[in-house]
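Quick one: this structure, given as structure tokens, is what I'll be asking you about.
Heads up, one of the protein chains got dropped from this complex, but the rest are sitting where they should.
Which chain is which? They are A and B, in the order written, and residues in each are numbered from 1.
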Amino acid sequence: MSRNGPLALIFHTIFVIVMVAPILVVCLVAFTPEGFLSLPTNGFSLRWFRAIANYPEFIHAFWVSLGLGALSSFVALLFAVPAALALARYRFRGRDALAALFLSPLMIPHVVLGIAFLRFFTSAGLGGSFAALIIAHVIIVFPFALRLTLAAATGMDLSVEMAAVSLGANGWTLFRRVTLPLILPGVISGWALAFIQSFDDLTMTVFLAAPGTETLPVRMFLYIQDNIDPLVTSVSACVIAITMTALILLDRFYGLDRVLAGKGDTGR
Amino acid sequence: MSTAADERNARAPWALTAPALMLFVGVLLIPLAMTVMLSFHDWGQYKGIEPVFILKNWHEIATDPYYAEMFWRTFRIAILTTLLTALLGAPEAYILNRMSGRWKSIFLLVILGPLLISVVARTLGWALLFGGNNGLVNKLLMSAGVIRSPIPFMFTETGMVVALAHVMMPFMVLSVWAALQRLDPQIENAAMSLGAGPVTIIRRIIMPQIMPGVLSGAIIVFSLSASAFATPAIIGGRRLKVAATLAYDEFLNTLNWPLGAAVATLLLVALVLIVVGSNALIERRYAEVFR
């Protein structure tokens, strides 16, 4: 029962096709049996997926990205959860300024962050190290971890906590047994969204990665700079598949609209 | 009268935010300050970076027309991208909002999902679609009779705008979508019962109410487009530089860090001014209506 007219539906159809086309074409070209970029017209082949195995840089970069995403999102949550609880519960002087500071990585162009971190970590003697990447990624994923945790903490019924306190729970027990379980969906989604952001970042990471700590987007980007061949499409197809899986999981866990709505607001 | 509980309440938020605050000061504010400082340092092909305070880099950016052209190109691309996303994204959000439940959530997923898919992969898709003069897009446009001879997309601003608009579109749809959710579901019926036709409803009732959403979406899209790196680098190649790709070159190819830092600082300052300024304007304009 759509209330849209035919013109609107035509517009919508074209819009959706254009939105999907570039992603679809990457996935299709990845299955080409030819040795050059082409749509698979003579049957599908997995040769370019097998070819990834002969290109250890991509495999290594994938593990770097995975470890980096998982670890930096986790570390970001260690800082973000207490901060979110403070921002959700208390009205104190400097609260707005703090919130603005914590969300500022969204407003600062990643190219600027990349340059700033490159300068900083080189001076600190950490240039090109995995540790430097982790710290930098903690900063850029922090706002996402904070937002979803904050949303969960704000929505939480405080009287539940008061009830727990009246029953004798306090401090760490209160947090572990009552608060954390209640905000957990937000925390997990915050982790997932942070992971995706870290996994996808090119602009900042391209400044910081050295051979050996190159992430998958960086490796793909450098590869494309030299030449575009079906290998990079099959790698991209894998990345798209991984993201889609994460998306579906996120949707099951939390509802994608809520995650994305949180994300949409952040650019302000 | 100050009780123990009051005191605890005053201290607790700071104790909870202290770790994050220290992290941000230590590894965000200090590096940013160092970058601003760096832009005032000297650099030579053989002597490297010299930690002195000179205005050489800023002077070069201010006087060399190459930088003016590059910044103008950066903002031109960002403005065109913003317009394109607004012109297409706002109607799409409206159409989406009028769909029935199941279709609505499916298409919302299809349109917003790409937001989370690697920018490199998405831009690669456009590079494949553009693919020189006989790329798929040109073939389609020519067979549909929209154009007679192929338009060059690769290594052109047109291609960059199209690919960037695709990358940024979800932000615009999302922002307008959020504004549409705040609309009273009966508002169109109310206007209709007073005698308004569909065009009047959109022009007089819907548009004014989603305008804040369009504008805040525009701010997001503009600031992300102006600082975009992956898409301009892949579609624009080495020839067509924007601020982000130029800074990248200065840092990793020419190794003139102070000049790159100056370009980055200028980009940051310009964007912060534009975003904060337009946010303030929007808030003032709509304060009366949407409080």
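Please note the rule applied: contacts are C-beta pairs under 8 Å (C-beta built on N, C-alpha and C of every residue); 3 or more make two chains touch, one makes a residue touch a chain.
In the analysis below, contacts and distances are computed from a predicted model.
Novice: Name the chain not shown, per its UniProt record: "NADH-quinone oxidoreductase subunit K", "ABC transporter ATP-binding protein", "Carbon monoxide dehydrogenase small chain" or "Heme exporter protein B"?
Specialist: Going by UniProt, the chain not displayed is called "ABC transporter ATP-binding protein".
Novice: Of the chains that are displayed, which are in contact with the missing one across the whole complex?
Specialist: B
Novice: Given that one chain is not shown, which residue among B:I61, B:I205 or B:A233 touches it?
Specialist: Candidates B:I61, B:I205 or B:A233; residue touching the omitted chain: B:I205.
Novice: One chain isn't shown here. Among B:A191, B:V214 or B:I235, which residue touches it?
Specialist: Checking each option in B:A191, B:V214 or B:I235, the one touching the absent chain turns out to be B:A191.
Novice: Counting contacts across the full complex, list the positions on chain B that touch the omitted chain.
Specialist: 184-187, 189-197, 200, 204-205, 208-209, 288-291
In the analysis below, only the chains that are shown with their structure count from here on.
Novice: With centres defined as the mean C-alpha position, give me the chain A-chain B separation in Å.
Specialist: From the centre of chain A to the centre of chain B is 17 Å.
Novice: Where on chain B does chain A make contact in their complex?
Specialist: Result: residues 9-10, 12-14, 16-17, 19-21, 23-24, 27-28, 30-32, 34-35, 38, 88, 91-92, 95-96, 98-100, 103, 105, 107-129, 131, 136, 163, 166, 169-171, 174-175, 177-178, 216, 219-220, 223-224, 226-230, 233-234, 243-244, 247-248, 251-252, 257, 260-261, 264-265, 267-268, 271-272, 275, 279 of chain B touch chain A.
Novice: Which residues of chain A touch chain B once you look at their complex with the stated criterion?
Specialist: It comes out as residues 1-4, 8-9, 11-12, 15-16, 18-26, 29, 37, 78-80, 82-83, 85-87, 89-90, 92, 95, 98, 101-102, 104-105, 107-112, 115-120, 123, 135-136, 138-139, 142, 193, 196, 199-200, 202-203, 206-207, 217, 220-221, 224-225, 228, 232-233, 236, 239-240, 243-244, 246-247, 251, 256-257, 260-261, 263-265, 267-268.
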